[in-house]
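Removed: one protein chain of the complex. Kept in place: all other protein chains.
We call the chains A and B, going by the order they appear; numbering starts again at 1 in every chain.
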Amino acid sequence: MARPIAILTDYGYSDAYAGILRGVILSRCPDARIIDLTHGVPPRDVLAGAMQLAAAIPYCPPDTIFLAVVDPGVGSERRPIAVRSTSRLFVGPDNGLLWPAAAAAQVPDVFHLNRPQYWLSPVSATFHGRDVFAPIAAMLALGREIEDFGRQVLDAQRLYLPKPAPHPDGILGEVLYVDQFGNAVTNLRPEDVGSPAEYAATFRVGGWDIPGPATHYGAAEEGQPVIVLGSMGYYEVAVNGGSAAAALQLARKSSVLTLTAS
Amino acid sequence: MARPIAILTDYGYSDAYAGILRGVILSRCPDARIIDLTHGVPPRDVLAGAMQLAAAIPYCPPDTIFLAVVDPGVGSERRPIAVRSTSRLFVGPDNGLLWPAAAAAQVPDVFHLNRPQYWLSPVSATFHGRDVFAPIAAMLALGREIEDFGRQVLDAQRLYLPKPAPHPDGILGEVLYVDQFGNAVTNLRPEDVGSPAEYAATFRVGGWDIPGPATHYGAAEEGQPVIVLGSMGYYEVAVNGGSAAAALQLARKSSVLTLTAS
Partner (left out) sequence: MARPIAILTDYGYSDAYAGILRGVILSRCPDARIIDLTHGVPPRDVLAGAMQLAAAIPYCPPDTIFLAVVDPGVGSERRPIAVRSTSRLFVGPDNGLLWPAAAAAQVPDVFHLNRPQYWLSPVSATFHGRDVFAPIAAMLALGREIEDFGRQVLDAQRLYLPKPAPHPDGILGEVLYVDQFGNAVTNLRPEDVGSPAEYAATFRVGGWDIPGPATHYGAAEEGQPVIVLGSMGYYEVAVNGGSAAAALQLARKSSVLTLTAS
């Protein structure tokens, strides 16, 4: 059985771009098992893609090949890479997209994909997902070795999510991500500010002081804001039955200050 | 061969939530066959999800496991359930979402999923699709018995679609659902108001009196409204080549009155 391939892109759903990746993969790996993580990453938003990829990997089979493409520099001198970290393999552009996921468990091995004989030919200037990354992912799924496709490099582009910082009144974090429900995922984790069981603080966000964390969305009245520990392991700002992003005017980089109980 | 798993959620396409369900399923059931029904149910809209689920089940293989998550009460005391009805199995929240689909053929057997040893650990407060429902669906697909995962209960939350009512001038129905083409699906069925072959009436809707039903969308002039028997078995209001919802200002609960021919 071929190894599963999980795909994350910013190709959207109105064009056939994501479908073409599937076609290329099945052309090379006829019994591919594909996990579409999402193709709805905001266009060219490497940080959002990196964060979603990192959130998904613990829930995919350990032998998954991750094919991730958010690639504003396609066609430029940015390198195509494949990455090995524990049992997982990653394929995509060398622009930081793969880094948070691949570097979570260990320093990953990074390979510059520099052997065009394994790509589609000709290679377009605009669609390396189709011409470079998908063919390599398919061959990795078939069991080929990552060393076959490039040479190891040590200078991969790294990307780090912004970290919370000390603040005179507590700890200052920010919104990393707003999901489709309007929940605002912050960069504040239990290891930063305490676990839900032991912890009580006020979160100052969007002009509100919200006591938290609560055990679930419904702990607040309908339409009221609430802080919960979200599924990615970060505290998130939500509104019970509504959109926190809309109600509290939140977007990425909005500040979230946890006030230490005095 | 594992049983197929059909998934319906309101997780949308911009986040990796739906993809993570696939990852969890493949982690437990490596040769899973997954049918993504839709992840585009309007956020937290249990009725819309229930209706789409009920419309889809006759067209899926009879041994399908249905994993459905539209779950505004996630993390609260609302129960996770699994349901058996004829040969079909359903997994999701006990909020009515599964009821119209599961109760269509017989009174279903409902089980409260109360054995956390089969779930992912830890269980988040916000993503039971990932932590509770997907793992159970995967094990059911592998052939495990529903009785292994919980105890039978008799007080499941029921949900009924609104029924048409008698009216001095005919029969009064309403719009249940507007699809992406702008077609307005009503709650009027042939068994309520007569079959297309035998039936002729005027539908009063959005300020229009539309003779109906017609045999197909193109029976009206381009841009004109038309009543057809839709694919879900309900009469629907359409505009040939356009959006009835936009042209006639229709939304869910808009009234549709069938005038009896006099």
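Please note the rule applied: a contact is a pair of C-beta atoms (placed from the backbone, for glycine too) under 8 Å apart; a residue touches a chain by one contact, two chains touch by 3 or more.
Every value quoted in this text rests on a predicted model; they were computed, and no experiment measured them.
**Student:** Among A:G19, A:P116, A:P162 or A:G223, choose the residue that contacts the chain missing from this document, as touch is defined above.
**Tutor:** Candidates A:G19, A:P116, A:P162 or A:G223; residue touching the omitted chain: A:G19.
**Student:** Touching the left-out chain: which of B:S27, B:T64 or B:N187?
**Tutor:** B:T64
**Student:** Would you indicate which residue among B:A16, B:L37 or B:L176 is in contact with the undisplayed chain?
**Tutor:** The one listed residue touching the chain not shown is B:L37.
**Student:** Using the document's contact rule, name the residues of chain A that touch the chain not shown here.
**Tutor:** Within chain A, the residues that touch the unshown chain are 11-20, 22-24, 26-27, 30-31, 43-44, 72-76, 124-127, 130-131.
**Student:** Determine and list the chain B residues touching the chain excluded from the picture.
**Tutor:** 1, 4, 6, 8, 13, 33, 35-42, 52-53, 55-56, 59-61, 64, 179-181, 183, 215-219, 228-231, 236, 241
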